[in-house]
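All protein chains of the complex are present and in place, except for one that has been dropped.
Chain IDs A and B follow the sequence of writing; residue 1 opens each chain.
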Amino acid sequence: MELLTNVLAATVVAGTPLLLVALGELICERSGVLNLGQEGMMLMGAVAGFAAALSSGSLLVGVVAAVMAGIAMSLLFAFMAVTLAANQYAAGLALTIFGTGLSAFLGAGFVGSSIDGFSRVAIPLLSDIPVLGRVFFNQDALVYTSFIAFAVVALFLRNSRGGLLLRAIGEDPEAANANGLKVLLVRYLAVAFGGGMAGLAGAYLSLAYTPLWTENMTAGRGWIALALVVFATWRPERLILGAYLFGAASILHLVLQGLGWKSSTELLAMLPYVVTILMLVLLSWNPVRTRLNTPLSLGQPYRPGS
Amino acid sequence: MGLCMTAAIRLKLENIVKEYPGCRANDGIDLTVEAGEIHALLGENGAGKSTLMKVIYGVVQPDEGRVVWNGHAVQVDNPAQARRMGIGMVFQHFSLFETLTVAENIALSLPPDEARNRSQLNQRINEVSERYGMELDPRRYISTLSVGERQRVEIVRCLIQETTLLILDEPTSVLTPQEVTSLFATLRTLSKEGCSILFISHKLEEVRSLCHTATVLRQGRVSGDCQPAEISASEIARLMVGDDTPISTRVTAAEPGEPLMEVSGLGWKSKDPFGTSLRNVNLDLHKGEIVGIAGVAGNGQDELLKALSGEIRADAGTICLSGQNIETLFPDQRRKLGVAIVPEERLGRGAVPDMSLADNALLTASGQGLVERGLIRSGRVREFSREVIRRFGVRCTGENSTAGSLSGGNLQKYIIGREALQNPRLLVASHPTWGVDVGSAVAIHESLVKLRDEGAAILLISEDLDELYQLCNRLGALCDGRLSPLAPTSELHIEQLGQWMAGEFESTEVAHAVA
Partner (left out) sequence: MLLLERRPVASSVMRWASPLLALVLTVITGFILFMVVGKDPVEGLKFFFITPISDLPGLAELGLKMAPLLLCAAGLTVCYKAKLWNIGAEGHFLMGALGASVMAVQLSAVNGFWVLPVVLLTGVLGGMIWAAIAAGLKTHLHCNEILTTIMLNYIALNLLLYTVHGPLKDPYGFGFPQSAMFSDSALLPVLIEGTRLHLGLAFGLLATVAVWVLFARSFIGFQLNVIGQDHRAAAFAGFRVRKLTWFAFLVGGATAGLAGASEVTGPIGQLVPQVSPGYGYTAIIVVFLGRMHAVGIVAASALLALTFIGGEILQIAMQMPKAVTALFQGLLLFYLLTCDAFIHYRVRLKKAAPQPTSAAVAAAPQEV
């Protein structure tokens, strides 16, 4: 029981950065914009967060800096993909390559430094629930933030006029424009939200998960999050499940080693990526279902009246 | 005419000029619409109708000129402002969101405070739709509605916002004759209540029966104002196209020969829950005849075309070409047997927009000796392309122009020419003159008749009933993926065809159905 609780708690921790970045991307994709630059934005968030926290001594300043860095990166993307109607695939790839390079460049001086990251805060009463209390309510502040973010995104999509607007624009920007909806503005906001969440996810990695900075520390989580959004068929409820599932896959090798199972670390480290492909297969083999769930205008450049 | 001269002037346009790179879409247009008037805006494709409507609706701003609304000069900055002023518009391509409900669609175009209370909104939708005889369920998803029902959503959406000028862009092209009658009844009610209607069309008979006044555009200018009920359709047509363009084709009688193609029991199940499945389609074609398929868009026309071309593989039934079963062959294999296809979408299916005309010839004509041992014979490709351009009077700067730079009519002539030059035994053409100028339409009709006279069988899928009646030997209609019996055109009354288009053909035994 003790082991199970620990594993579940570690799963939530490992799933949190995925949940954060994927929630952002979900909103972004619902507006019809596919941002493949998650990896780059996360890395920039991670390095900005770490640098700011280290120099100011405040984790909160670090988090704010990370979110700002993510938003700044996403606005670069939005300028290319929304304003200039550039190919979204290429623009996203550019963002990832650029973010990887820039974060490594800026972070070169911080490699080897360490800070005291976020520590766990037990929520009174809730954390006393057997098993679940320890799993969900004895975590750090960023994990709780991810819960709130999830609730906000889910409610926003289901119940708000803004959510309706977002869905409409993602389905058919042309019709939305004819209806007088502000397509470009909404898309900018959606992309920026995605960037902020990616920055936050990056901050989680460098300020809570392993409180330090190394090059490429996201290790493909941005890409996994993109797969996660497909897996979730663009629905937040499935996204949270998926995020924890992937979280479990990524700590499985630690668990197995803990149980004394001898296997190569390199082989076990493949697991999250293999699981990602399997998930994609499971969700995509029926093209009709994918098509019915995908925001119809996803990935297609759009400029009003062109 | 029932309107007195002192009726309030609702909309007045003065000297509207709108220029785009390379063309003057509106070149000094004046237009006056009175309260309660049904005013037709007539003109060919490209005459400037769309641009003018967009100026009124605030989608684009004019470079020069004045818009006067209820006596005040205004600048309409965007559609939202136009709607607040009381201008509603139904585009030819509906601006509805398929994954949302009727009520959600309407809510999106209302100010936030009016849309907040959903049950109140539902009630308003019900009230408006009942009052004007347009039945609608606010909770249904758009994707489950027929084209006619979607149009009702668009109109109700306008009316719910107290519209005093309703602009309708080619509203009847997607309706059955019966639906047109009921739409006209609604519009007349609205007009009596004082709502002005701007009715954009190119169907002259409709305009003559519905509209009080008409303004005709040609090449961005007003070529005439008239009271359509008082002058003949051909006089209006002359105003539209000018004096030097032939208005209609003279179609000689066909002499059908031996049977060429026999389709029996053709079935195909759509994988898309909202798509149309083909069900038990039976069809036969003789050499030297044109058979027409009428129907409202989205009733399986595209699927039938694809099943015949080989783009989709039928689940059931057979397609026989001169005794050979071809239902398992790929499109290029069928093409080798003499099957030519002209799809509805000229750009993006019939031709690649950014490729040259020569490259577009290669798209379907590679079997004409244009490719040898896997390598392209570019000399022959250009030769073939030039031949098409010359023989079919395609106006362009040469075989290197991109397909996307041609006008709709010229590109269509090129596509039909590309297929015709391959000496097809069977030509399936879908909406060949849709969105095409009158001159090109006549040329296209003449090419089809010429092919027919050379012994080819032609299947013509169209929404344009005039075209079908003019060209075809036999006619049928598609509805919900089922094909009505085929009857000789001369014996098929338009009322009967309308019923077929609405799907009422199972009970009626048609004596003319060809065995």
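Following the convention adopted for this analysis, a residue touches a chain if its C-beta (ideal position, glycine included) is under 8 Å from a C-beta of that chain, and two chains touch if they have at least 3 such contacts.
All of these numbers come straight from a predicted model, not from anything done at the bench.
Colleague: Tell me which residue among A:Val152, A:Leu185 or A:Leu267 touches the hidden chain in the full complex.
Modeller: Per the contact definition at the top, the residue touching the missing chain is A:Leu267.
Colleague: Who touches the missing chain here, A:Ala90, A:Ile123, A:Val152 or A:Leu185?
Modeller: Residue touching the chain left out of view: A:Ala90.
Colleague: Looking beyond the chains shown, say which of B:Gly36, B:Pro171, B:Gly310 or B:Gly498 touches the absent one.
Modeller: Counting the whole complex, the residue in contact with the absent chain is B:Gly310.
Colleague: Which residue from A:Ser55, A:Thr210 or A:Ser284 sits in contact with the chain not drawn here?
Modeller: Touches the omitted chain: A:Ser284.
Colleague: What residue numbers in subunit A mark contact with the hidden partner chain?
Modeller: Its contact residues with the unshown chain are 36, 40, 76, 79-80, 83-87, 89-91, 93-95, 97-105, 108, 174, 215, 219-220, 223-224, 226-227, 230, 264, 266-267, 269-270, 273-274, 276-277, 280-281, 284-287, 290, 303-306.
Colleague: Spell out the interface residues on subunit B facing the chain that's missing from view.
Modeller: Its contact residues with the unshown chain are 20-25, 45-46, 48, 50-51, 54, 59-61, 63, 219-220, 309-311, 330-335, 341, 343, 345, 348-355, 359, 362-364, 366, 371, 374-376, 402, 405-409, 437.
Everything below uses one rule, namely that only the chains that are shown with their structure count from here on.
Colleague: Could you work out how far the Cα centre of subunit A sits from that of subunit B, in whole Å?
Modeller: Taking the average C-alpha coordinate of subunit A and of subunit B, the gap between them is 45 Å.
Colleague: Would you mind writing out the residues of subunit A in touch with subunit B in their complex?
Modeller: Answer in residue numbers: 161, 164-165, 167-168, 171-172, 174-176, 178-181, 287-288, 291-292, 296, 305.
Colleague: Which residues of subunit B touch subunit A in the complex?
Modeller: Counting only subunit B, the residues touching subunit A are 59-60, 78-80, 83, 91, 93-100, 104, 107-109, 112, 115-116, 271-273.
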